[in-house]
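Missing here: one protein chain of the complex. Every other protein chain is in place.
Going in written order, the chains are labelled A and B, and every chain counts its residues from 1.
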Amino acid sequence: MNIVQRAFVRTLVASAAGTLLIAGSVIAGDVEVLHWWTSGGEAKSVAELKKILEAEGHTWKDFAVAGGGGENAMTVLKSRVISGKPPTAAQVKGPSIQEWGAEGVLTQLDTVSKAGNWDALLPTVVSDVMKYQGHYVAVPVNVHRVNWMWANPEVFKKSGAKIPTTWDEFAVAAEKIRKAGFIAVAHGGQPWQDATVFESVALGIGGADWYEKAFVKLDPAALGSPVMEKAFTTLRTVQKYIDKDAANRDWNLATAMVINGKAAMQFMGDWAKGEFTAAKKVPGKDYVCVPAPGTAGAFTFNIDSFIMFEQKDAEAKKAQADLATAIMEPRFQEVFNLNKGSIPARSGMDMSKFDQCAKDSAAEFQSSSKAGKLVPSWAHGMAMPSAVQGAMFDVVTQFMNSSMSPKDAAAKMAAAAKKS
Amino acid sequence: MQATAAGLARPRRSTLDALEAALPKIVLGPTLLCSLLFVYGFIVWTGILSFTKSRLLPNYEFVGFVQYASLFANERWWVAVKNLCVFGGLFVSVCLAVGLLLAILLDQKIRAEGILRSIYLYPMALSFIVTGTAWKWILNPGLGIERLVRQLGFPGFTFDWLVNPEMSIYTVVIAGAWQSSGFVMALFLAGLRGIDDSIIKAAQVDGATMPRIYWSIIIPSLRPVFFSAVMILAHIAIKSFDLVMALTGGGPGFSSDLPATFMYAFGFTRNQIGVGAASAMMMLGTVVAVIVPMMYSEVRRSRRG
Partner (left out) sequence: MVDHARAESAGPRSIGRAVVYGLLILVALYYLAPLFVMLATSVKSLDEIRSGSLVSLPARVSFDAWSKAWGSACTGADCSGLKGNFWNSVRFVLPAVVISSLIGAFNGYVLTLWRFRGSDALFTLLLVGCFIPFQVVLLPMAQTLGWLGLANTTTGLVFVHVVYGLAFTTLFFRNFYVSIPEEMVKAARIDGAGFFIIFWRIILPLSPPIIVVCFIWQFTQIWNDFLFGVVFSSGERQPITVALNNLVNTSTAVKEYNVDMAAAIIAAMPTLVLYVVAGKYFVRGLTAGSVKG
């Protein structure tokens, strides 16, 4: 036998042996959770949940799939469900919960939710999203507020501008800032960021009631209305003050511009706070968090949650029930949200460890709920089915990248709502 | 499997012969079966899905051509198709041209050939995610080339293709060509080295100049290499997904979307599997219509020659 032939035999044997190595699949009693929290702060939070469950005797099988704010994770989730082996829980939020419920693959958390008295601990707006046909199928983890504006007071002072509370004031302030040589609005030209900014603009211009009609009820009259046109016109104004390097810029790089004093303000959800904290900035001094212009008293919420899949055997069911209970417990809610920049979904918690922005957020969460100004964030998948959300993203991002007129944009938004 | 002495085991021989005659088909069998099931079978399944109401998960309720109608009415789909033509055409031509040029240059008895060849070839080893990320930075106007050239003293220089909706697809060509032309170069280099010297020398004796020799003799004899290269490049262009996602994310807006990214977005993220399946069928249809006849004719020709 020559060298090649010997190698051939060897590899034949080795490959046969290799294929027989069947790595084990998920065994009973394990908790497999699909999520995309893979970074420092978020990963720490998930690790807390892992600790809690392991203390109760279960095995945590981490199943992290990052990318695209959940795009890859959703691909993997579908494949797993189709193959007949869904994970214990998966990070899914908003109306998608209803879509999954309709497929009949979710488990009902009645025992756990009654024992934990969830109905009393969650505002109706939140618990409605977590239920399918009246039964809890998902557990909320946190509450993010999306309609924040993060501002650098130094930049405002140097430009002689005042922090705006309405969109008209915004135009004035932004002009002053630009003349002083700073960038008025820090932004990243990605579809979800475009939509996040537009959402706050729309809320500020149209108010909470109109917002609900347009983005939650998908009423075509509201969507194609002059209010929507005005919102787009205002978006064009905002766009004037974004620097030209914004395309595809990551959101945290935009936040860095505010931190470094290059830009005056950013319209972003409260996860931006993590960047300020990491850069050792103090709220109130180095930066301020205020509601986006025109949205004071209103609260656009984005709630991360885990949906629970129907499990086949008793061990897995028990582990799943423990998981659901643990998520709603004060201990996890506090630790998780301290690390992530959001506030607990569970009401009545002690907020002393949280910073001022979080305390403001928690207070407004309650007050806006009472005043009927607590609205779901459509840019973050809380208000409408993903097909419609995707179509609306296309409209907003097209608008920002072309010379589309506000009138056409409003018409296209109305057309997008038909994509169900 | 030695044949025994004639006359001794005739019945045995015929069974063995039958077995041996069937052996090639048996060996090829599993592969063909896999191809039948996992390629064609899945294509059929996707086709079926494109006629159903599938949204979040497959659902077998038939709705006729609704998904296709929805697809053709979608502006983003036509942008993706146009982009594939632009990107595919440019990508293949640029890679072929650069690959051929580099191969010809490298074939000139260059001293550092080994090192240069490694330099041209290594991008192929990288995953598209790595490539996209690195090029995203280099092409970013505020951080990369534009800023660098300006710092070097050319304040008016602009290179903002990455963020320009009209030009974003061309940045995908730049990054893609960077990744793949080295491989094409290797193919052409191998082809050049396989050309018989005597033909060249005969032409030189006849007084032909080098450019003429290249044009009339060498390049035509590289025809099979062109075929292999086009096959591989076309396959990369059609499947280009990771590169676009990492480099531009399909943007700005959706100006650098390709059918593969469109299909992924609609099939998986937007919970519109029906539309995703319809777009996949369109992609596959193009492949079959264009590439299969080309392949078949080349396969037959190569066997004869």
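One rule holds for everything that comes next: contacts are C-beta pairs under 8 Å (C-beta built on N, C-alpha and C of every residue); 3 or more make two chains touch, one makes a residue touch a chain.
Because the structure is predicted, anything quoted here is derived from the model rather than measured.
Partner chains of the missing chain, restricted to those shown and counted over the full complex, are A, B. In the complete assembly, the contact with the undisplayed chain comes from A:E275, out of A:E99, A:E199, A:E212 or A:E275. Among B:V66, B:V86 or B:V130, only B:V130 touches the chain left out of the display. In the complete complex, the residue from A:E42, A:E99, A:E212 or A:E334 that touches the missing chain is A:E42. By the touch criterion stated above, the residues of chain A touching the omitted chain are 2, 4-5, 8, 11-12, 14-15, 18-19, 21-26, 32, 35-44, 46-47, 49-50, 60-70, 72, 75-76, 78-80, 82-85, 87, 250-252, 256, 260, 269, 271, 274-275, 278, 340.
Listed here are the chain B residues that touch the chain not shown: 1-3, 20, 23-25, 27-28, 30-32, 34-35, 38-43, 45-46, 58, 98, 101-102, 105-110, 114, 116-131, 133-135, 137-138, 140, 143-145, 147-148, 151, 178, 182, 186-187, 189-195, 197, 200-201, 204, 209-210, 213, 218, 224-225, 228, 231, 234-235, 238-239, 241-242, 260, 263-264, 267-268, 273, 280, 283-284, 287-288, 291-292, 295-296, 299-300, 302-303, 305.
Throughout what follows, only the chains that are shown with their structure count from here on.
Chain A and chain B have CA centres that are 36 Å apart.
On the side of chain B, the complex with chain A involves touching residues 55-58, 75-76, 136, 140-143, 160, 162-163, 165, 245, 248-249, 251-255, 264-266, 268-272. Residues 68, 70-71, 74-75, 78, 81-82, 96, 99-100, 102-103, 189-191, 243-248, 385-387, 389-390, 394, 397-398, 400-402, 419 of chain A are the ones touching chain B in the complex.
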